[in-house]
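A single protein chain has been omitted from the complex, and every remaining protein chain is retained in its original position.
Labels for the chains are A, B and C, by order of writing; each one numbers its residues from 1.
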Amino acid sequence: MAIKTYIEAITDALAEEMTQDESVFVLGEDVGVRGGVFRATAGLIEKFGEERVMDTPLAESAIAGVAIGAAMVGMRPVAEIQFADFIMPAFNQIVSEAARIRYRSNGDWICPLTIRAPYGGGVHGALYHSQSVEALFHHVPGLKIIAPSTPYEAKGLLKAAIRDEDPVLFFEHKRLYRSIKGDVPDGDYVLPIGKANVKREGTDITVITYGLMVHYCLEAAETLAKEGISVHVLDLVTIKPLDEEAIVGAAKRTGKVLIVHEDNKVGGIGAEVSAIISEEALFDLDAPIMRLCGPEIPAMPYSPPLEKAYLLNPVKITEAMRKLAEY
Amino acid sequence: MAIKTYIEAITDALAEEMTQDESVFVLGEDVGVRGGVFRATAGLIEKFGEERVMDTPLAESAIAGVAIGAAMVGMRPVAEIQFADFIMPAFNQIVSEAARIRYRSNGDWICPLTIRAPYGGGVHGALYHSQSVEALFHHVPGLKIIAPSTPYEAKGLLKAAIRDEDPVLFFEHKRLYRSIKGDVPDGDYVLPIGKANVKREGTDITVITYGLMVHYCLEAAETLAKEGISVHVLDLVTIKPLDEEAIVGAAKRTGKVLIVHEDNKVGGIGAEVSAIISEEALFDLDAPIMRLCGPEIPAMPYSPPLEKAYLLNPVKITEAMRKLAEY
Amino acid sequence: MSKHEQLGLNKDQLLEMYDYMLLARRLDERQWLLNRAGKVPFVISCQGQEAAQVGAAYALNREQDYACPYYRDLGVVLVFGQTPRDTMMAAFAKADDPNSGGRQMPGHFGGKKYRIVTGSSPVATQVPHAVGIALAAKMRREETVAFTSLGEGSTNQGDFHEACNFAGVHKLPVIFYVENNKYAISVPLNKQIAVENVADRAIGYGFPGVIVDGNDVLEVYRVFKEARERAAKGDGPTLIEAKTYRLVPHSSDDDDRSYRTREEVEEAKKNDPILKYREYLLQEGILTEELVQAYEERVMKEVNEATEAAENAPYPDPETVTRHVYAE
Partner (left out) sequence: MSKHEQLGLNKDQLLEMYDYMLLARRLDERQWLLNRAGKVPFVISCQGQEAAQVGAAYALNREQDYACPYYRDLGVVLVFGQTPRDTMMAAFAKADDPNSGGRQMPGHFGGKKYRIVTGSSPVATQVPHAVGIALAAKMRREETVAFTSLGEGSTNQGDFHEACNFAGVHKLPVIFYVENNKYAISVPLNKQIAVENVADRAIGYGFPGVIVDGNDVLEVYRVFKEARERAAKGDGPTLIEAKTYRLVPHSSDDDDRSYRTREEVEEAKKNDPILKYREYLLQEGILTEELVQAYEERVMKEVNEATEAAENAPYPDPETVTRHVYAE
């Protein structure tokens, strides 16, 4: 065991997978000598050379498309999109191509591709360096989507993503990179994709969340514990496929559900989580299913008071939890 | 009043708007001499000339991007994407640009752009000529999305879209083009964006749907009426912004809700509709909120038995309605 | 020395190429008949582009190379090993369709055993895939060349540009092939691009752009042999543009009378690549009138048998509709 930051866990996972499997390689903008703008690939070019740690031209559709081609013939590309916001130009390659290759070829061709991207706000990144983009992909069968909240899960799941036989989008909240540290086992381990994790056991209300918000929800739960309110916190970890069993179980446990995400509400991940619950556990509910999310605006502004107004925080979350507990 | 097909209503709306406003023009692939591959723009080039009915190069990101530029300086472009499936290459322009122009400029610049696209299956179109794409955009603030089911609504709302000050995605179910006829008032009229319409009054169960499925649901409702089951059918018409009041009202009316769409379920429009209901009307419900949707596969296959297996039809819908009524 | 001798092609090879071209044409024509008879919902054609396709594919190494073709490339996929039965299984959307088990429209080629990469409908998406395959080959030090093709209209997509640039920067073994048939559905060349030759686009990517007469199968073969050699030697990509013509409507859903004159089409038919090649082979004494007849008969027999087999073959089981979304 060692204490690692979130970003160290990412770098370690990449280095280990590249060491143990020659077909794994990294490509993206500035991933080489610069080691990535967040330095997630720092040190890799020195270890593995510039062919396996490839600085690509500035063209996301090509990054995705070239990676897809390589994956189809047996390589294991790990493409970095510099900011999740810049995944949009690659949307066609990801949705029309990667997600459909196995299906459209009737299982003849596969696309074992991992796309990593830092997402999320709270870093003065403004409209185009702060977005959550997971909801733009969760409707697309053929994709898997992971958004871990701890170094332990990040490492184990990035390794799982790379070894997975299907395309995986791996979203790393950039606020977590250096702010969150945690125990990471030494050596190789892999965690299962598709499993939500209970981060706190509780009996009064259930909070379902993921990413940075997990930490905020835990903080809020701690506050409420002092008031005698017991909060159950489920971290989705995998956004697609959602762990329906865990979601339904967590909802039934307390009968009161609050869904929290940084991303805006309409059509967000929370909508599907809510719909699952009201399909499977409606009569176990003692309160309306609540969602606490970012406001319905195109993206998060730059100016500090506006950024703050956009973002959820432990205080806002505590209020919503309290309101639900009192329902 | 005159009886018109759905596609005639579209063509009429375009012709009328182009006549009454010089800044309206049409651009897209094969919209000119060919009059569109579905012939929605038939006759327009003869009336308005090739500058205002412009055949563009085969490049959807440019179609959207050029239209955005023209819209920003006061034109009213109506871009056609030949098949909704091919909107993906324009995703970045639509989501990162069109949707955010007003917001990011603090209201200084606007983008009054309409993008029309035929969508939906049941025409032997296979994986890439059958898709429903509305759910890929409904999460994006700044966009409006319309998907009318009748010629009357199609005409009135296409005109509204063209006159709207913001970007509107206008999705036309290609199965409706020639199969659905209906009364269309003579002369100019405009319908409000954001209003759902009750298509049948009923008291036992509520069905919320849109597009081609409206007709299938009405057929199913007719069948069930003979069995003494009274079905309330709400046509969303506008996908974004959803008419929350109408949705909640329709849900409360019967306490039993079935949401139906052709598109696959996870993260679809139905998820948000369901989440709205369980936020606003949970204690009015007498049954779990049900969703009947396409299966979780990347897209609709070509081979007739597979296409049929994908598609909902009045029989499958009748069964789901009956099940809910009996709940 | 005659042309084919210069190219080192022997009689069997010349006849094999003829065979492929003829087969492609007859399979294509048959699909139109079936479509007009209401038996298959959709056809998209290679007619007029058979020389451009067969000459290209024939110059590749079918044991090492990969093809990322586009929807017109029936000639290419036949050379890569697809059979008339395969074509007809796809036309009828039957379970035995090797491309997709009937999931995709005809013309959406694929088949790992043939080294044909699965393709989709959105044009030009296959171009970066070919570049990725070339990248993998380079990384693994394999002598594989990636071939990809598309229409001239499709070169206006961003993906074409991004892929060419990537391949140019990394000097990858890939051949970009533009079958310029002068129309993108109804849109004529001058409304698609503002230059005479698509091949000139290669200049912006740092590799050669070559123009070839797509009605001359041997010329196509020649430029492809060269391009493949360059690629295999590590000298990087080539863009090849074949000047060709589509002799039939865009697809069975199209009516080309709205955008081009019958005279133009009739004029183009005079350069029918199959007739031109037949003439050459007759002149060279490689074909005889009897042989022409014999080929015609054998090909028609194959087409008939394939049609019958496919017509009678089972559809995919509807239960399979949810399979192969993820690894099973």
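As a working rule, a residue touches a chain if its C-beta (ideal position, glycine included) is under 8 Å from a C-beta of that chain, and two chains touch if they have at least 3 such contacts.
What you see is a predicted model; the values in this text were computed from it and never measured.
The undisplayed chain touches these shown chains across the complete complex, A, B, C. Only one of A:Val37, A:Val198, A:Ala225 or A:Val248 touches the chain withheld from this view, namely A:Val37.
Only one residue in the set C:Glu50, C:Glu162, C:Glu179 or C:Asp256 touches the chain that does not appear here, and it is C:Glu162. Chain B meets the missing chain through residues 25, 51-52, 56-57, 59, 61-62, 64-75, 77, 89, 92-93, 96-97, 100-110, 141-142, 144, 164-166.
As for the chain not pictured, it touches chain C at residues 156-162, 165, 168-169, 171, 190-195, 200-201, 203-207. Mapped onto chain A, contacts with the missing chain fall at residues 29-30, 32-35, 37, 55, 57-59, 61-62, 85-86, 88-89, 124-129, 295-298, 301-306, 308-310.
To be clear about the criterion, only the chains that are shown with their structure count from here on.
Taking the mean of all protein Cα atoms as the centre, the chain whose own Cα mean lies nearest is B. One simple way to say how far apart two chains are is to compare their mean CA positions; for chain B and chain C this gives 37 Å. Chain centres here are Cα means. That of chain A falls 41 Å from that of chain C. Across the assembly, chain B contributes residues 85, 88-89, 127-128, 296-298 that each touch 2 or more other chains.
Residue positions 100-101, 103-104, 108, 120, 122, 158-159, 325 of chain C are each in touch with at least two other chains.
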